[in-house]
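Only one protein chain is missing from this complex, and each of the others stays in its spot.
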Amino acid sequence: MFSSFVHRFSSPKSYVEITRKFFPYISLFGFLLLLIGWIWGLAFAPEDAVQGNSYRIIYLHVPASIFAQLVYFFMSICALIHLVWRVKLAAYLIKSAALVGAMITFIALFSGSIWGIPTWGTWWQWDARITSTLILFIMYLGIITLHGSFSNLEKADRLMSILVVVGVVNIPIIKKSVDWWSTLHQSASITISDGTSIDPSMLYPLLISIFGMGLTLISLGILSSKFYILTREKNKKWVQSYV
Amino acid sequence: MSLIAANRISYTINNKKLFHNLSFTIDAGSALHIKGGNGSGKSTLLRILLGITTPSKGKIELLKPNTKITYLGHKNAIKNYLTPIENLKLIFHQSNLESALDWFQRLGLSRVQDEISANLSFGQQKKLALIRVLAAPADLIVLDEPFVGLDDSSRNLLNKYLQESISTGSSLALTSHIRPEIISKELMLENFSND
Partner (left out) sequence: MIKIFQSEFFKLRKKLRTWLGPLLIMVLVLIAFPLSIDISQYDLNRFYFSIIVVALLMISFLSTEGIFLEDYEDGSLEQVYLVEQDFYKFVLAKVLTFVLLIGVPMAGIGSVFSILNGISINEVPKIFFMMFLSNLLLFNLFAFGSSLSINKGAILGVLATLPLALPIIILLGRGVRTIQHGIGFEGVMALMVGSGLLVASITPLIISATLKTHLE
């Protein structure tokens, strides 16, 4: 039953049609939320007692870090669907999500690095969390490169899915081992304060920007997947009539 | 009795159709000659028969379990840093090895037995690779352009072997631009236009 469900809603054609309906709302709503979250966070939220104004980069950094991992998680679900039911759409979505994921992971790294200057006095610190984010970024690049290397695209789809699944099994192992490794030079690293101890006046704009960032990324993903699907299926009749 | 049944199989690569809705059977003791122009998907069809490639649509069924299949495609599966005899020893064991060495002589390869395979000519390598099919009895023999590169005498030997195998109940599927001297069903693949 589940498999027939998957197949019914998984034709690239119906995906493009459905997303076309929702895209304007999602993208507009996401953009507005992000705008509200950022203006509130940058202009109206109070100054941090310790870090002053520099902490305000969390309104970019924290959402980016969260979605850096969530995007990979989404890709691995798609990869499983692609491997088990051979659903083409799932592979198209992985390919498009990988681009978005690499971008947002880069933003997470870069914003963290900028934040590092005033707080740690250095661009880069071999902290566990940063190191595993860097590894995640390289994994995204590896997936994109792998897919780009094969002229037989069906083959590329499957190989990419296998790598994504193997990768998701490894993410907790990487995190765990990097944590384990960094406990050796804990004295050098500064732990970032947990989100729970943050003041509500800073927290609300943060939650809004996380939500807004999520919707914005979804709209970016829809755009890039739509473009990709139309390129991949350009020989199909429905694409020709669509375009 | 049918050995393999193909039911409405299609194959698409990068969303381009190679062939569409093919149905046929291969019976025990019969041969199927797959014809068609370059790029019409003959080799792909053979690989689908072997179960190596999965058709995009439709089903290919092996009707008899444990069907023994021998295959020679475009690639010879010869290790070019080993001598021909070492290559045969990797493929065959015991009784089959004797029969393989026997074919080795009949195909006139004894002269090169101490060379490494990289030094063999194209035709000699092809013959060496053919021994994989000749020396192992099989229910289904699948050959992709087996006559290319062979001299007349080897071609006759191969034709005779295939004829004998079919008369003892084996089946054969092959592609060939050179008409095989074997009575066979023909399957014509047309170049599919993608309009």
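As written, the chain order gives the labels A and B, with residue 1 at the start of each chain.
Everything below uses one rule, namely that a contact is a pair of C-beta atoms (placed from the backbone, for glycine too) under 8 Å apart; a residue touches a chain by one contact, two chains touch by 3 or more.
Since we're looking at a predicted model, the values are computed, not measured.
Seen in the complete assembly, the chain not on display touches A, B. Touching the missing chain, out of A:Val84, A:Ile117 or A:Val166, is residue A:Val166.
The omitted chain makes contact with chain B at the following residues, 47, 50-54, 69-71, 73-82, 86, 90-91, 93, 132. Listed here are the chain A residues that touch the chain not shown: 135-136, 138-139, 141-143, 145-146, 149-150, 152, 154-155, 158-159, 162-163, 166-167, 170, 173-174, 176-178, 180-181.
Here is the rule we use: only the chains that are shown with their structure count from here on.
Measuring from the averaged C-alpha position of chain A to that of chain B gives a distance of 48 Å. Those residues of chain B lying in contact with chain A across their complex are 13-16, 194.
Across the complex, chain B is touched by residues 151-154, 232-236 of chain A.
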